[in-house]
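Notes follow the structure.
All protein chains but one are shown in place.
Read from first to last, the chains carry the letters A, B and C; within each, the first residue is number 1.
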Amino acid sequence: MIYKVISKAEFKRFIDALVQNNSAFGPRLVDTDSRGESVYQFQPVSSVEEIAFDYTRTASSAKHFFLPFREELSQFHFHDDDWEQNVSYEANPVVLVGLRACDISALNILDDVLLNSHFPSACYLAKRKNTFVIGMDHLPLPDCFCKSLAHHTVSTGFNLFCSDIGEKYYLSINSSKAFTYLKEFQTEEPSHEDNCLLTERRKLISRSFQTEVDVTSLPSILDIEFDSPVWEKWGAKCLNCGTCAMVCPSCYCYSVEERFNIDLKGASRNRKLYSCNLVDFAVVAGGHNFRPKNGDRLKYRYYHQHRGFAENANQQICVGCNRCGRACLAGINPKDVINDLRMEKESCMICVSQSPART
Amino acid sequence: MKRDCSIDIRHLTRVEGHGNIRITVSGGKLLEASWAVVETPRFFEVMVKGMSAERVPFLTSRICGICSISHALASIRALERAMQVTPPPAAETVRLLAMHGETLQSHALHLFFLALPDFAGTPGILPLLESHPDLVRTGLELKELGNEISIATTGRATHPVSLVLGGVSKAPSKQRLKELKEMIVKRRPALEMATGFFRTLSIPEFVRETEFISLRNGKYYPFIGGDLVSTDGVVRDENDYLQMTNEYLVDFSTSKFTRLSRQSSAAGALARFNNNSRLLGHRAHEVAASFGLEPVCHNPFMNNIAQLVECHHIFENAEILIESLLDDDRQDIRTAYKPKAGEATGAVEAPRGVLYHHMETDDDGRVVKADCIIPTTQNNANIHYDLKALAAEAVKEGKTDREIEKLCEMVVRSYDPCISCSVH
Amino acid sequence: MHDMRFAIPRQDLNREAFASSIPEFNRRSDLMKTDMGYKCRITNVVNLTDQEKLFQLRIVDPQERRIFRFKPGQFLMLELPGYGDVPISISSASSNHEFLELCIRKAGHVTSALFRTEPGMHVAIRGPFGSSFPMDEMSGNNVLLVAGGLGIAPLRAPLFWINEHRDRFHDVHLLYGAKEPSQLLFSYQFDEWKTISHIRLHTIVEHADAEWKESTGMITELFRDISIDAKHTYAIVCGPPVMFKFVCSYLDRLGIPMNRMFVSLERRMHCGMGKCCRCMVGSTFTCIDGPVFDYWSVMNLKEAI
Partner (left out) sequence: MKNPVYTFEKLKFASFEFTCCEGCQLQFANREASLEAFFSLLDVRTFREISSEKHDDYDIAFVEGSISRSDEIERLLAIRRQAKTLVAFGTCACFGGVNSLKNCHSMDECIAEVYPGLPVETLPIRKISDFVKVDLSIPGCPVAKKEVERIVVSLVTGSLATLPKYPVCVECKEQLNTCLFDLGEICLGPITRAGCDAVCTTGKTPCLGCRGPADDINFPAFLELVGERGLNRSDLKEKLGFYNAFEAYPCQ
């Protein structure tokens, strides 16, 4: 990592050069909701003017640039009594501007799942390699709880990260590509004062969190509370609409389907992001559903997000952006669900003197 | 040449909806020639009663699968006029562009899918896919362009989603508009090729004088709103549509008949042309001239050519509209409105002719009374009397039964009737 | 204002680039096919019943054929181009490097389409995936194999293994139950198993017909006929969840340690690689941590049974 500072005006020139010459996406204002709040999304941008640098958060995450909602995995071509399978790992270069620390953390988690595991996914890697990620810090919103999961800062997974230190940005340069581009622009070595400003900025961010979710020993609580009535309570509200998983930066469950092309001369194998909240997530041939109830499926999302996943024992997938909580029409959010579970736990400890025998 | 002949066509094919043709000739004399619509009525005018104005265009667009944009816009126009809502100019342009898309799509569908097989002597377009693939593809390219314009402007090719009271709920992105413009340029050769092909067809010579009714606003070739005019010199205000249509019931048809100064009148591409030809674009003019089409043309078969001429106009004008949207940086596409009581007519030029929706609302903006008069309804009487004249002429000329049947079918199709629409 | 200096160069991924960018790629996945399948020719199809067929496959490319190795209990993703892929246990001997055998029940759309295929046609396989039965660990002991219905399919591979290493095992019992006599799969192999492999075979059906001479009833009733030395017995139980629950708790009462009983779980799967998460049970993937689990793990997995 190399550190530099850059004036805000110069930084904009730099971003402008990047977005003008590449297919680029950045936060843009798309709507104003009925409460008067601005709604942002990562949208195509072709000049720096279009980027809302002061955005709060995008409604949907940047996950789909790496793990598209729908994607073709391979193609079959039929000919002469036989077929050929073609797989291509092609991705066009993309510049992504304005990702938050938690968004980048989520990418690092996706890396763990999709790259640093038994079977690395080449289509994901192709996109990851061809995406130039520029991160930007921000002051947390009232419902952000990434600090609880230690994702309010990030030290890998981006090409460039900018911290706002007032007149200037403090740049963490994490790739030679970024370094080379920046050579064309006027940057300076951080002065002692810049370093102090950065520390202040970090402290400010850290101090500003209003929401805290206690995730300590959550995996074991989740295990113990597997049959908790909390799941039924929240399950009764869940609409099974999959919204939470779609907007989440780190939910990655999917479905694979194969289809003949309409001319029947070929077929494609396609992946579609799915959600464990959807009714048929665990349905098998013959119609048996391993998770028939809303509560089961909802529990499962939390189980997966917070109980950790097999290969990275104890690493939680959730980064604490609360996108799911905001998007959920039924008002289900990680903070309330987890707090509920903990209450369950504590009240049990208070009212039952001896641990009940579990069967 | 005393002969008998009886033609009884039930559920005429290659038209939208269900209509019957009946011709009876006895001893060389035409006894009966009739056009009867037997479509199942749906009672939209009853269905909209009590519905909130906001929802009405979504309902009325379902009157017709082909000209759903026209129906939505006719309702929207009626309701906006009734409740004094003025949509932002950018929204008006988007709507106008949508009308262009729908008309192009509908004309291409009619010319290539429905009418062309008659000239080619095939039962439908599918055999032509094998015998004249290039020609069919040309038609498809035009139709696709029409659909793409509709999709970009209204969200969907059939049953628009973003045409709403007060404007449009979503405008096409600049990127999309640029793509459309490129597509128009790319498809021009297809239109020229189609034109060249139609020039090789022999259009039946048949003339029966009638009155042509359309909208006219003096500025643009008509699509949305304007005065109601006829080639017999009638001019009326949009709200006076009833005096323009004079709907009446006949006992052999579920679709009503209309009349103005004569026994029957006609609406549609030819009527628009006859009333507004000077407002057509340059290339459209040239094409009309090359077919010898000039106002007032009384050959119903020339409606096909008038449609082709309008396609040329749409190519020219759509590009101009797209330019103006590209230049316009205003975000304003939808005006908020307060529901209120009122009453007004919205008239638009659907692909098949002038379409009226008349709406009356109460204080909550709910519809209390609605009336829809559809172009095909206005053409029914004309089709009916054309059939009589055409059959009589054909009998006199000694045409065979098969020839008479074919001519009769062709003349009905040339009106591009939209029957389910007329029985709404 | 186009300035090529700021255009990000595209990095295409070929196999080498992919391998080099993931340090452990070679160790883990070099021999595995993930997105692309191994093309196989269907060399033979045997109709076992009207619901089950045995497919014999041969990997077309000789080099790929050499590479493809699996352990008893593992499964593969079988793909019929245009229709989709399904997880199927490998039902042949792990020592058989020429052919693979898959015993497939017609259950849904992909399997139905497979039933319409004929010898000579090509399918693709990916894998092998998943955990396997610890055959080496079992050596020196008695083995109890319990199969219900289609559960015999994943048991064939360990059966072959036992036969090839018969001297390493003491008593080997196979308890096999089905609904009706006609639904007993591989009955043509029963004699071979009994006489050549010296396996004590006990069959039972729920509904007997006139010719049926063996036992009738639920599979647990077969335990009356055999004596089990709990201290020196390993068990492999495959069949519907209700069955292995019954059998395993019975064996548990007999005193067989839970970590010496093995079951094979079934869940919906779309990838086989621990990515799609469809097969997750608790925080465990059936596809990479399973499908073979010892009963202790299964007991500890929420929602496993």
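We adopt the following convention: a contact is a pair of C-beta atoms (placed from the backbone, for glycine too) under 8 Å apart; a residue touches a chain by one contact, two chains touch by 3 or more.
Quick caveat, the model's predicted, so the values are computed rather than measured.
**Student:** So which of the visible chains would the left-out chain be touching?
**Tutor:** Taken over the complete structure, the missing chain's partners among displayed chains are A, B, C.
**Student:** Can you work out which residue in B:R22, B:R62 or B:K388 touches the chain that's missing from view?
**Tutor:** That would be B:R62, which touches the missing chain.
**Student:** With the missing chain put back, one of A:S275, A:Q305 or A:N333 would touch it. Which one?
**Tutor:** A:S275
**Student:** Taking the full complex into account, find the residue in B:R42, B:K186, B:H282 or B:K396 that is in contact with the omitted chain.
**Tutor:** The missing chain is touched by B:R42.
**Student:** Could you please point out the chain B residues that touch the chain left off the display?
**Tutor:** So the residues of chain B touching the missing chain come out as 11, 13-17, 40-43, 45-47, 49-52, 55, 58-59, 62-66, 68, 109, 113-114, 117, 123-126, 129, 133, 140-141, 143-144, 147, 154-162, 164, 169-170, 249, 251, 254, 420-421.
**Student:** Can you list, in ascending order, the chain C residues touching the missing chain?
**Tutor:** 81-84, 109, 112-113, 116, 121-122
**Student:** Provide the residue numbers of chain A that touch the chain removed from this figure.
**Tutor:** Against the left-out chain, chain A lists 30-31, 33-35, 39, 41-43, 59-60, 64, 69-70, 78-83, 236-243, 246-247, 257-260, 262-265, 275, 278-280, 294, 327, 329-331.
Rule of thumb we're sticking to: only the chains that are shown with their structure count from here on.
**Student:** So what's the Cα centroid distance for chain B and chain C, whole Å?
**Tutor:** Taking the average C-alpha coordinate of chain B and of chain C, the gap between them is 64 Å.
**Student:** Could you grab the centroid distance between chain A and chain C? Build each centroid from C-alpha atoms only and quote it in angstrom.
**Tutor:** It comes to 35 Å between the two C-alpha centres.
**Student:** Counting only Cα atoms for the centres, state how far chain A is from chain B in Å.
**Tutor:** Each chain reduced to its C-alpha mean, chain A and chain B end up 50 Å apart.
**Student:** Residue numbers in chain C touching 2 or more other chains?
**Tutor:** none
**Student:** If I count partner chains per residue in chain B, which residues reach a count of at least 2?
**Tutor:** none
**Student:** Which part of chain C faces chain A closely enough to touch in the complex?
**Tutor:** 1-14, 18, 21-22, 24-25, 28-29, 32, 34-37, 39, 79, 81-85, 107-108, 111, 120, 122, 124, 266-268, 270-271, 273-278, 280, 282-285, 288-289, 302-303
**Student:** Flag every residue of chain A that touches chain C in the complex, lowest number first.
**Tutor:** Touch list, chain A to chain C: 17-18, 20-22, 73-74, 76, 78, 81-83, 85, 87, 89-95, 113-123, 125-126, 129-130, 132, 177, 181, 184, 219, 223, 226, 252-260, 267, 269, 274, 276, 281-286, 290-291, 296, 300, 303-304, 307-311.
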